[in-house]
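Note that this complex is displayed minus one protein chain, with the remaining chains in position.
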Amino acid sequence: METSSHDILIIGGGGAGLRAAIEIAEQDPTIDVAMVSKVYPMRSHTVSAEGGAAGVAGKDDSLDEHCYDTVSGSDWLGDQDAIEYFVNEVPKELLRLEHWGCPWSREPDGRIAVRPFGGMKRMRTWFAADKTGFHLLHTLFQTSLKYRAIARYDETFVTRLLVEDGAVRGVVAIELRTGKIRVIQAKAVIIATGGCGRVFPFSTNANICTGDGMALAYRAGAPLKDMEMVQYHPTGLPFTGILITEAARAEGGWLLNKDGYRFLQDYDLGKPTPAPVFRSMELGPRDRVSQAIIGEFEKGRGFHGPYGDYVHLDLRHLGEHKIETRLPMVRELCLKYENLDPVKEPIRIRPVQHYMMGGVHTDINAATPLPGLFAAGEAACVSINGANRLGSNSLGEILVFGARAGRAAIEAARNGSPASETAVLAQGRDEERRLEENYLRKTGGTERIAKLREEMQQTMERGCGIYREHNSLVESAHKLDELRGRAAHLAIDDHTRTFNTQLTAALELGFMLDVADSIVHSALNREESRGAHQRRDFTKRDDQKYLAHSVAYKTAEGPPRIEYLPVVITRWPPGERVYGR
Amino acid sequence: MPQYTQYQPKAYRPRMSAYWYLDQWRYLRYALREASSFFVAYFCVLTLVQLAALGTSATRYAQFEACMGSPVMIIINAIALAFFLLHAITWFNLVPRVAMRQMLGRPTPDAISSGPNYLLWFGATVILALFFLGVL
Partner (left out) sequence: MSDTIILEVARFNPERGGEPSYESFEVPLRPDWMVLDGLNHIKDQLDGSLTFRWSCRMGICGSCGMMINGVPTLTCESLLINYAPGPVRVGPLDHFPVVKDLVVDLDDFLAKLQKVRPWVVRKDDFKPPREFMQSPAQLEAFHQFSLCINCTLCYAACPVSGLDPNFLGPAAIALAHRYNLDSRDQGVEDRLDIVSQHEGIWDCTVVGECSVVCPKNVDPSLAIQQLKLTATKEWFKSFLLPRGKH
């Protein structure tokens, strides 16, 4: 076991983690900050974001309008103080990215260009063609290289948070290259590990999105908030689940059923017009559009394919020039993965799990209830996204709250009281023993990791997909209990120390099972339909009982304890979500 | 003696063979292109020898011409010509791609950047051909 110590430790090297690291290095160069990431930072899943980042830019737009779009998009489950803070900060953050070299797309006069996006009433989405996340991540990573003060533990996998005297004191991690167990102590820890899309079978998320940070915090005693709020993106490629950006619809793409009919008009999303109209039809919010597609499937108006039903996303009328300049990656992905050219053919798409509105419960300062622990990005739930995130609000969120978490962690690192090092190291040795006994030296197990993972994914899709109900959720909860039991008997083929990806897959499976459990039980307890959470047995929104965040605490045995926390309402009292009228 | 000490895994460091350019066609193509410089030099020397012969006496030039007419020299020169063409095409394509972009500050299609080279080449060939055919 090797030990090291820093003032602040960031877990996760994606957009939020890098933004936090840069903020800390800029605010106070004397602070010793380190970042631990299970992949090299530029491999993080931020890289896959496509469409853009929303921030008020033009004269015809206002902060209040962005706030209202976000609040109504969230189905009033977003905290309005956090949303106001976010909307106010995000243009400054996007501008900072510009100064750091992000290749934002431009107007002919050299100003930043903006595009429309789903659920937004104005053009305010900054974009770098349709590789916004890629450019944002690489700009942040390259800028972070300027700061020698940022220490990095690349390809190092965190297995546990160390909690002593009621505060987080660091982590235990495996250095993949050598297999060495490291205890990394810190006065403040920021979780920026992204989402957990891989608990679902069909997701846009990368292989690394296994909810590690959520599970680490949850096991350490920090609660998970609004975990039932799972976003399905309307347009994923049927076999791979690869994302076709919402920008495809923002630029004017149409959703068509098997009769070539723009079916969204049947789902209270407005009347079809040739050019896109804000907050209408294909520019509706993701929850409503995804639900409409499922509606078409149920009416038998989708196409049948080898990977389930699908509908068409038609871009042909946009013409080759627009597709090539504004949506080059959409074309590239369709050609490579579907063998079709969107210039000539409509794209086959179906809704696909995309994003977790829920995550580690934090306040507006990115602080969790556990002293010394902060969280930002998709791993966290502040909440600005409520029951449904608007497209292009997440890239802004990782910047705003990444930086916020950085500043909050500086405070905590300055004011934190020291813990007993002996106690912390003893915990580290416990964890080392657990890893050795349960995985590295374990023989005779019979359960294959992939099999358990697949069964978990299937039960999540069946019981906890776009539509849920009591019985399906209870069934999923039972299945997860069974899987957790079986996960104690994993078959491990790889007993080497060096780069043991079977060990990490096993640990990730454990993380995912815990996170899945919190999703199912949060969904089971919320007996209403709101945003992305649609119950067949409770089809109406119930503001009397559920204008509140569900907060899930892990218990020693049995299901999580679910509590409710009122939503912060400042200026926008709950109302009807109106799109297209 | 065990090679592995715990936590000190020794990475395998591949070595390139001394004949790496024979391993793959793409590398061989590169090696041939590099070798073409030798034949360019050969032509330069040959031209100098030719000029020297021309300047010395008519007999020396006749000897030079006779030597050039031998089957061995024809084969050598045919090979040299092939390499010379490879050399010319490589640089005709490459130099303008870099230079045009440097001047214009934006990418240009290959046809536009290296096209003029081939036009000039073709033009020069036509003029020389006409000259030797006695038209000019």
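In this document, chain identifiers A and B correspond to the written order of the chains, with residue numbering beginning at 1 in each.
Operating definition for what follows: contacts are C-beta pairs under 8 Å (C-beta built on N, C-alpha and C of every residue); 3 or more make two chains touch, one makes a residue touch a chain.
Quick caveat, the model's predicted, so the values are computed rather than measured.
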| item | value |
| --- | --- |
| Residue among A:F499, A:Y553 or A:W572 touching the omitted chain | A:F499 |
| Selected residue (touches chain absent from view) among A:S72, A:T125 or A:T143 | A:T143 |
| Touching the absent chain when the full complex is considered, from A:K59, A:H99 or A:H321 | A:H99 |
| Selected from A:Q27, A:N207, A:T273 or A:T539 as touching the chain missing from the view | A:N207 |
| Contact set of subunit B toward the excluded chain (per top definition) | 3-4, 9-14, 16, 20-21, 24, 26-27, 30, 34, 94, 97-99, 101-102, 105-107 |
| Residues in subunit A touching the chain absent from view | 39-40, 42-45, 47-48, 95, 98-101, 103-112, 131, 134-135, 138, 142-143, 145-146, 154, 177, 206-208, 239-240, 242-243, 329, 332-333, 336-337, 448-450, 491-494, 496-502, 505 |
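In this section, only the chains that are shown with their structure count from here on.
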| item | value |
| --- | --- |
| Interface residues, subunit A side, partner subunit B - complex | 177-180, 497-498 |
| Subunit A partner contacts - residues on subunit B that touch it in the complex | 6-9 |
